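A single protein chain has been omitted; all remaining protein chains appear in their positions.
Showing chain A:
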């Protein structure tokens, strides 16, 4: 076990090094100049050149890379060109909406997907199963931005139940901020539930025909107990995997949804940073996201131990 954890840690370091290098190269070879964006449309070439010098963008790329990697070793992701603050601070400020949006979305997705997927598998071939399968496919095909705009139109504009966008103003309470998250969370929850439903259904179908399920039934065990305790537990590994991956995707920023709902989260930060070519923010955000991805996957691997005693590392 200890060796496994050590190997994973080494793996994380290698992955992060590769991600850091790839991201650094990609943002530098992408056309566009943060200095030109920052100075506005009427800036002269001389002004842009001056600002590039001040920002250190005139340095040879290998030198910039060494500065970047040196900073990383000290735990410094750099300074945002536009926000004029450390990248970690900028990420910290955006963490709250993204964190709660992820939690609510995944809870909503699981609350829909687990019972529906289980029931659909249990009633395989029934009308219910066919309706669920069709709706899940439909739901997975709906672009989240479109669903978001439909929600805004109906629940915010027509009914006035929610704000159309934003994350609250100065002094707004925690509850008020969470109120702003309801629509985007439901949007993401619905869209992501489709994938989880399909995994739950498929995974449950795999186990419902197994011998131990038949044995449990033959011993006179109630159907609910057979399905929820014996079958579900054995079907959980792929389900946990897909929930973990979905969570990681959401943490990395539900970019489109955050933009549509005007949420100041990590996704919006990345979009703004890409538009403005704020290199340190793009690099830092993607690196942190990569780290979270690896950590979530690691956490899921650990959960396997809990749900399946046959698994060992």
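Criterion: contacts are C-beta pairs under 8 Å (C-beta built on N, C-alpha and C of every residue); 3 or more make two chains touch, one makes a residue touch a chain; residues count from 1.
Definition applied: contacts and distances are computed from a predicted model.
Visitor: When you check the chain that is not on display against UniProt, which of "Peptide/nickel transport system substrate-binding protein", "Fe-S cluster assembly protein SufD", "Phenol hydroxylase" or "ATP synthase subunit b" does it turn out to be?
Guide: "Peptide/nickel transport system substrate-binding protein"
Visitor: In the full complex, which of A:24, A:104, A:167 or A:199 touches the chain missing from this view?
Guide: Checking each option in A:24, A:104, A:167 or A:199, the one touching the absent chain turns out to be A:167.
Visitor: Touch as defined at the start, partner being the missing chain; which of A:16, A:39, A:103 or A:135 qualifies?
Guide: The one listed residue touching the chain not shown is A:39.
Visitor: Which residue from A:20, A:136 or A:269 sits in contact with the chain not drawn here?
Guide: A:269
Visitor: List every residue of chain A that touches the chain not included in the displayed model.
Guide: 30-34, 36-48, 82-84, 90, 93-94, 149, 152-153, 156-157, 160, 163-170, 259-262, 264, 268-269, 271-272, 275-277
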